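For this depiction, one protein chain was excluded, whereas all remaining protein chains were kept in their positions.
Let's turn to chain A:
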Amino acid sequence: MSSPEHNPLRDPRDKRLPRIAGPAGLTIFGVTGDLSRKKLMPAIYDLSNRGLLPPGFALTGVARREWENQDFGDVVYEAVKENARTPFHQAVWDRLAEGIRFVSGSFDDPGTFERLSRTIKELDEERGTGGNHAFYLSVPPGAFQTVLTNLSHSGLAEQTEDEWRRVVIEKPFGHDLESAKELNRTVNEVFPEDSVFRIDHYLGKETVQNILALRFANQLFEPLWNAHYVDHVQITMSEDIGLGGRAGYYDGIGAARDVIQNHLLQLLALTAMEEPLSFSPGDLRAEKSKVLSATKPVGPFAQTTARGQYTGGWQGGQQVPGLHEEGGFASDSKTETFAAITLEIENRRWAGVPFYLRTGKRLGRRVTEIAVVFKRAPHLPFDDTMTEELGQNALVIRVQPDEGVTMRFGAKVPGTSMEVRDVTMDFGYGHSFTESSPEAYERLLLDVLLGEPSLFPVNEEVELSWQILDPILDYWAQHGYPEKYKAGSWGPPSAETMLARTGRVWRRP
């Protein structure tokens, strides 16, 4: 007898067989956006090309454009041609194109949702999507409520035993604890928590998942992974681009809300959490929630945090405008484009180890990394002159670009005298497993269709993150202005002083 648990053609030892999503369709609200053209549509093609989408998969776009199915198909085609990771195959595209639909209309018009409802019913009949549909809300946060309410009123959110409905939402998940709770309430009124998938695309990256493999599959690192040996941890996400046209979205949000609340705190959770009982979604989340509950901001904030706004200047051979010249920004805006904070984790493993988080725009270069910096050896049987070029040992997990891991340690300089200098040992994902590394969105979209929630933060994690960040945001709102920093530098001087007061320095990524 076969059952979903026991399919006679599936054998746990058979590692070749991929998990293909069951019959399903994906509806994207806001298909005209950048994200959907650059990431979502190519990811869908790549999945399809790798044979991981169900036969009969359907993609429906909803937007306020007077488009026919064919017009939307052309848009997807262009997006795929331009941005897909895997080579273009006409046969694969033809199968995918058969399932592309477009529903035209605005999000506040119930008629749009009626038409969507009809389209979805047709798809169930023609394509066999089996009543399983995921709704991807690639819309500004202000439109969440409208879309959700209309989904609920039109009956599109109703699930039955063998027909699922899921919703995918993107950051920002609110702008403080209060609004995050409000948003979670709104979403959970329409979709139960296990049908809500919050996309944090960092968690879909191979390197981020590799943090778990690195820590828990090896004997080498975990014994050192605690306050006895670790001096401090730096988590950096820097961008070299400015705001460009996103000022409208960014004003009032700022770097801390935009990046630290979600990406960096998730990276912190994975770096600092205890070993989960298993890799099941429940166990992973339990550990992440535990470590986030133990995480507290370190004060006084005047000395332990830094924020800034970039000014114009020369960056990478181009003259770039400052924040206030970009337009769309109030000249007295306190919105920060650089944020650095100090956190501590109140548990036995990490007591006394500061975690420094920083992010910013228009910094030296685009990089995301986690640097675990170790204490100096308690005793050095060398003269001072022998080790003056020796720094602290470090383990750096490079999340992007050039994904990999670097170790820094001391080695003897060749020659007759004893002299020790820092050297690095490098593991590059690109050298060891090139090209097969899928895009984060591929992994995450597939997980949505499979109903596999491990890589998506739940509302508890979102609320805990705000709880950590809120005191700092409140302090910033009441005290002073962001400092200016030059485009192409590594942030304002206060970022350096916040580490210098304890004799530490930021790593230059």
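Just so it is clear, a residue touches a chain if its C-beta (ideal position, glycine included) is under 8 Å from a C-beta of that chain, and two chains touch if they have at least 3 such contacts; residues count from 1.
The definition used in the following text is that contacts and distances are computed from a predicted model.
Trainee: According to UniProt, what is the chain that's been left out of this complex called? Choose from "Glucose-6-phosphate dehydrogenase assembly protein OpcA", "Manganese transport system membrane protein MntD", "histidine kinase" or "ABC transporter substrate-binding protein".
Mentor: For the chain missing from the view, the UniProt record says "Glucose-6-phosphate dehydrogenase assembly protein OpcA".
Trainee: Which listed residue (A:G33, A:G128, A:G364 or A:G391) would be found touching the missing chain in the intact complex?
Mentor: From the options A:G33, A:G128, A:G364 or A:G391, the contact with the absent chain belongs to A:G128.
Trainee: Kindly state which of the options A:E98, A:E274, A:E325 or A:E346 is in contact with the chain not pictured.
Mentor: Checking each option in A:E98, A:E274, A:E325 or A:E346, the one touching the absent chain turns out to be A:E98.
Trainee: Which parts of chain A are in contact with the chain that was left out?
Mentor: Contact residues on chain A toward the absent chain are 1-4, 7-11, 13-18, 20, 22-23, 48, 51, 54-56, 89, 91-92, 94-95, 98, 125-128, 130, 162, 427-428, 431-436.
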